[in-house]
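Of the protein chains in this complex, one is absent; all others appear in place.
Residue numbering begins at 1 within each chain, and the chains themselves are lettered A and B in the order written.
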Amino acid sequence: MSVTADVAVVGVGPAGLAAAVAAAEAGARVAVVDAGNQPGGQFWRHAPESVREADGHGHHGWSTYLDLRARFDAARGAGRITYLPGLQVWMAERTGLPGSAEFVLRTTAAVASSGAAPATVAADRLVLCPGGYDRQLPVPGWELPGVMAAGGIQAFIKANGVLPGKRFVIAGTGPFLLPVAAGIAEAGGKVLAVLESSSPSAWLPHLGAATGVPEKALEGAEYAAVFAKHRIPYRTRSIVTEVLGPDKAEGVRTAKVDADGRVRPGTEREYADVDVVGFGWGFTPQMELPVALGVETRLDADGSLVGVVDERQQSSVPGLYLAGEVTGVGGATLAVLEGLAAGAAAARPDSHVPVKQPAAIARHRRFARAMHHAHPVPAAWQDWLTPDTTVCRCEEVTAGEITEARDSLGARDIRSLKSFTRAGMGWCQGRVCGFAAGCLGAGPGEMPDAGSLASSAKRPLAAPVGIGELAALDN
Amino acid sequence: MTTQPVTISFDGRPLTAAAGQSVGAALASQGITAWRSTRKGGKPRGLFCGIGVCFDCLVTVDGEPNQRACLVEACEGMEVEGS
Partner (left out) sequence: MSQSSDVLVIGAGVIGAATAYFAAQQGQSVTVLDKGLPASGTSSACEGNILVSDKELGPELELTRYSLGVWHNDLEEHKKLWEFESKGGIIVASRESSLASLNRVMAVQNSYGVDVEELDQAALREAEPHISPEALGGASYREDCQVQPMLVAAHLVRLATEAGARFIADTPVTGFLRSARDGGRVTGVRTPRGDFPAGAVVNCTGTWAGELAAMAGVEVPVLPRRGFVMVTEPLPPMVHHKVYAAEYIDNVGSSDAGLQASPVVEGTPAGSILIGSTRERVGFDRKVSTAALGLLARNATSLFPFLKDVKAIRHYHGFRPYCPDHLPVIGHDDRAPGLWHAAGHEGAGIGLSAGTGKLLAQALAGLTPDMDLSPFAPARFGEFGSVRHHRNSEHREEATA
């Protein structure tokens, strides 16, 4: 199948949903591709609509979703939006041919049994809103079954209405650990502890006020109430040092850390009877499509590689707009604001209609920056590893193998570590281990620079694709 | 709306899942946390990222190998195999 449009949007989470709506309402013909089966993305993920009507339970900003969703459905009804769910973009190309569409997207069914037929989408402008995924720092035992990404636990609950286990420990850093734990407790799970590596003492209300985003203060108060109701211990300056097995997660060892993340001797303790451990160290924006199209990138305050955009969300590539996590991890409200700006600009690239709510975007970016500074990746995290800790889960490459390649072969960036050790060469193509491998390559206490991260985000196949499908490419 | 539970099979054993659940959720909510072993170390693996990014949760669905259990919706009669 082939679809042509004025504007193509990849991703229909908060940013993409807003972008599609804004572009369609400004008169553009819009094509929307998303790997999921229904709109919502990560933040507004909900059970299949064929099974259960979404009631917004456990969601924030649900009224915003309902508003955008109604406008999205209306534009679809009016034939202005072509929605292509269940398809994963595996390649985005610039044609560079005068007279033909500037961007071409190639897609493949995200799930083979879904029956979604691959489509090729050609469009003059492209808005990329692919979001991100939980960032991970390996610790001994993190490869055991029962260990999950914190966001993955939340996604599981939102989509399935059940829990992946009974007794949980959530660890990492960032305010996002709060809704994860709250969601588990509200769904009937026991959260033994939330371990936060930094010490953001009542920062949420404080920062919310300081940066002019009062709704964050409200959210903070809400979580505090849930934590109190379910008696969830929230331990700051604390980490999981090891997940205890042997064949699946059965407990965790924890410790207190200093401001740099160094374990304070004598503070170790154990939690037994744990069946799910959730880790989240912020998020990694999904950068392969922007990088493949050649956008200028930068390092954000949280150490992530993100795309550079102007005030209309346009990247350094003319006609290519970015919104949501790929411009800097900043939460759903910001993603919606950016999506609205990007969609409107992509629909009318030559008009100079001023961006709506530029002040709100700036405020949320400020808040995000403050949040990243309050929740850094602990400088000493590499000390938590033993030489045989798995770093690359797919290819089973250990920390020892990585530091050996660094020290004896001079591998410093993620790309050369991958060449020499196979870290990042497996199914996930370094999405999960890339950041951690980059830290190890950069050396103790260091984080990867933009060049190193870009070498990892270079994934010219943005998703696995059948060789039979490739053979059938008309070209 | 179809809210009837569905029956799938996992490695030949029947398993009940709520309508609309993913295969991964169907397995995990029955206490099955691992269904694949790694090539090199033979280590057990199941769900990790929960959103289709990590490929740790691969299963064979109706003969189609390497499907992400966290994304595939469980349907009546579906045959799921680990590896």
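Criterion: contacts are C-beta pairs under 8 Å (C-beta built on N, C-alpha and C of every residue); 3 or more make two chains touch, one makes a residue touch a chain.
No experiment lies behind these values; they were computed from the predicted model shown.
The chain omitted from view is touched by exactly one of A:195, A:411 or A:454, namely A:411. Among A:51, A:362 or A:461, the one in contact with the hidden chain is A:461.
Interface note: of A:72, A:321, A:367 or A:420, the residue touching the hidden chain in the full complex is A:420.
For chain B, the list of residues touching the undisplayed chain reads 39, 66. Residues 91, 93-94, 96, 106, 292, 395, 408-413, 415-416, 419-420, 422, 425-427, 429, 459-461, 464-468, 470-475 of chain A touch the missing chain (whole complex, contact as defined above).
To be clear about the criterion, only the chains that are shown with their structure count from here on.
Against chain B, the residues of chain A that register as touching in their complex are 35, 37, 42, 47-48, 50-53, 110-113, 133-134, 143-149, 151-156, 159-165, 247-248, 275, 393-396, 426-428, 431-432, 464. Those residues of chain B whose C-beta lies close enough to touch chain A in the complex are 1-3, 18-22, 24-25, 28-29, 33-34, 38-41, 43-56, 58, 61-62, 64, 66-68, 70-73, 75, 78.
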